[in-house]
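Only one protein chain is missing from this complex, and each of the others stays in its spot.
All chains are identified by letter, namely A and B, in their written order; residue positions are counted from 1 within each chain.
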Amino acid sequence: MTASILDGIVLGLQFGVLATGLTLVYGLGGVLNLAYGQMAVISAMVVLLAMDAGVPLLAAVGLGLLAGGLLGLLLDVTILRPVYRLQGEARVLLSLLLSLGVAFIVDGFLNWRFPLRGLSLRVGGEAVEILGVRMRTGSLVASGITLLVLAVLFYLFRFTRLGRAIRSVIENEEGARLVGIDPHHMLRIILVLSGVLAAIVAVTRSMVAPVNVRAGFSITVLALIVTVVGGLGSISGAFLAGLVLGIINSIASAYIGTFLSLIILLVAAALTILIRPAGLLGVRE
Amino acid sequence: MSERFSRATGTSLVGGAESHTSRSLTAMLGTVAGMAAVLALFPLWLGDSRVLMGVAILGLAFASYAIGFNLIFGSTGQLFLCVGALAGVGGYSATILADRAGLPVLVSILAATLLAGVTGGLLSWIAVRRSLGVIFTGIVTLIFALSFENLLLGLSGVTGGDAGLQIGAGSGTFLREQIAPYYLMLALVVVFLIVHGLLRRSHVGWAFRALRDDEVAAELAGIDVARYRVYGALVGAAMLGMAGATYAFTAGRVSPTTFGFAQVDVVVIVMLAFGGIGTLLGPILGAVVFTAIDEVLIEFGQLRLLAYGVLIIVLFLWIRRGMIPTLRALIGRRGGPPNRRDTTAAHTPSTGPG
Partner (left out) sequence: MLEVAGLSAGYQGNDVVHELSFHVDEGETVMIIGSNGAGKTTLFRAICGLLPSSSGQVTFMGTDISALAAQRIVRLGIGFVPAERHLFPRMTVGEHLALGAYPHRPDPETMRVVLDLFPRLEERRRQVAGTMSGGEQQMLAVGRALMANPRLLVLDEPTTGLAPKLASEAYRALDVLRGQGLTILVAEQQVPLALAISDRGYVLENGVIGLDGTSEELAADPRVRAAYLGVT
């Protein structure tokens, strides 16, 4: 049980970072990015190819992060223009459909070009014992990196001018305009950031379990579940929900298998929508 | 006020404003009959190839799915992203009833239809009770679809898991022949079209249009939005279940991929968006075109998904309302490009608020 919980925490932290990318984009731009999982997969593939080509690990990872960010930029430049002409539900719907199209394009291409490939980063070192459970170094490094990212995000949003500006757009888009902030510009930054976050999740996850070229949509679904439970637009909600769901998923998988434990997560998201649509920490519209 | 506005634009975004009840009953039946006649000729051309007939039968199944989705989304504005799952509820329950419980095929199909219909109605009722907007309805139904898929995979004892189930019932009958099932599925399509067409022309259809275009105004005008939404979902889901069940018996097997989101919902959305959401024959046009396109694309393996991605983007950026409305607008049919608020309806309901 302890092992499951610890694994759950490791997974939960990943969920948190993953959901943050999606929830920021929705909270700020009212846009649902269903190509999110593909951002993670593309980064993983870039890292893989770079390493195949002999590029050292750190540089390869850097390239992966760059790839994630670039896909975010591409999304902004291509499909966001028509999407931004709309408001409210229409905007979400169109962004959903167009990003789904992009997801298909990327997924189809990657699976055609690199079938069956997956990224797996081997992190050397002795297994460490925590609370009586042997944790692989991969899990620990992944968690460490995730916590670092969390700290950086926290600092960014709390204490920097840019972070404040981003938060203001999430709080009130018109209010942000009134202080001279361009919401579209901020969204572009957030999309790039979400791509980088997706890439980080892909890289850290690959230290624990292989990240497959086909994983795109599963990643998006997981991100969506955590985002919904945490509350659309709330970063702290994303992390809280991530941890809770990560632990639940871990324990459930151990006892009832992967398929059925995914159902538990799905149902959790559905219940959130039905009972408390704002999510755990979301802002009520 | 902007909230209400944006709620209405949800479906008009994808062209859900079609409503040509100005057509007379005979004209509608005539159009359906004409289309059925054309489709009935296909086996003359394809009948020799078992593979191609299989594709055609599947195409008709998709046409049925598209009609059902058209009713649920096009007519009542509910974004149900669980088309495949509802068809799957039909397909799997019919299979299990026929093979495990030994019920006759027809009874199994009817029971499956009922089950799917109730499921759809229930989903709609929940969405209505909790006032879920288009997006959340979409997410909740998507969750249902994914849960259903995972349930099929997880409860492999009952459902055959990944591999699915071979269907014993119905083998040796006309259901497994090469050409006969085509006409069975075609009959289903015709029945569904007539049902949809009649609904649209009735006061139910009038209520559908009102609540889809402007929910608040409809409510104020005395239309019980909740009830009509649930009716629409019930009938639409029943269609999906019946189509799924019937198709299952013609195919002889069911598996999670037969009714998966990526395999069914995505394709149906593309078909309907192409053909014209809310139109009567849009689903048929979309089904025919995309079954053909899909056959070609199968060659390309994974690139097929890429092609669909491009299609979705092109469709929702440019041919927003679908082919039928676009063509209509070009030809300048009576009524022209449909308005959000349809004032050209020649049919005035005999019941309803004054």
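FYI, a residue touches a chain if its C-beta (ideal position, glycine included) is under 8 Å from a C-beta of that chain, and two chains touch if they have at least 3 such contacts.
Quick caveat: nothing in here was measured; it's all calculated off a predicted structure.
Contacts of the undisplayed chain with the visible chains, over the whole complex, involve A.
Only one residue in the set A:R81, A:R134 or A:R177 touches the chain that does not appear here, and it is A:R177.
Considering A:L48, A:V83, A:V149 or A:A165, the position touching the chain not shown turns out to be A:A165 (whole complex).
By the touch definition given at the top, subunit A reaches the unshown chain through residues 161, 164-165, 167-168, 171-172, 174-183, 283.
Note that in this section only the chains that are shown with their structure count from here on.
Put simply, subunit A touches subunit B in their complex at residues 32, 79, 82, 86-90, 92-94, 96-98, 100-109, 111-112, 115, 217, 221, 224, 228, 256-257, 259-260, 262-263, 266-267, 269-270, 273-274, 277.
For subunit B in complex with subunit A, the touching residues are 2-3, 5-7, 9-10, 13-14, 79, 126, 130, 132-136, 138-140, 143-144, 146-147, 150-151, 153-155, 262, 266, 300-313, 316-317.
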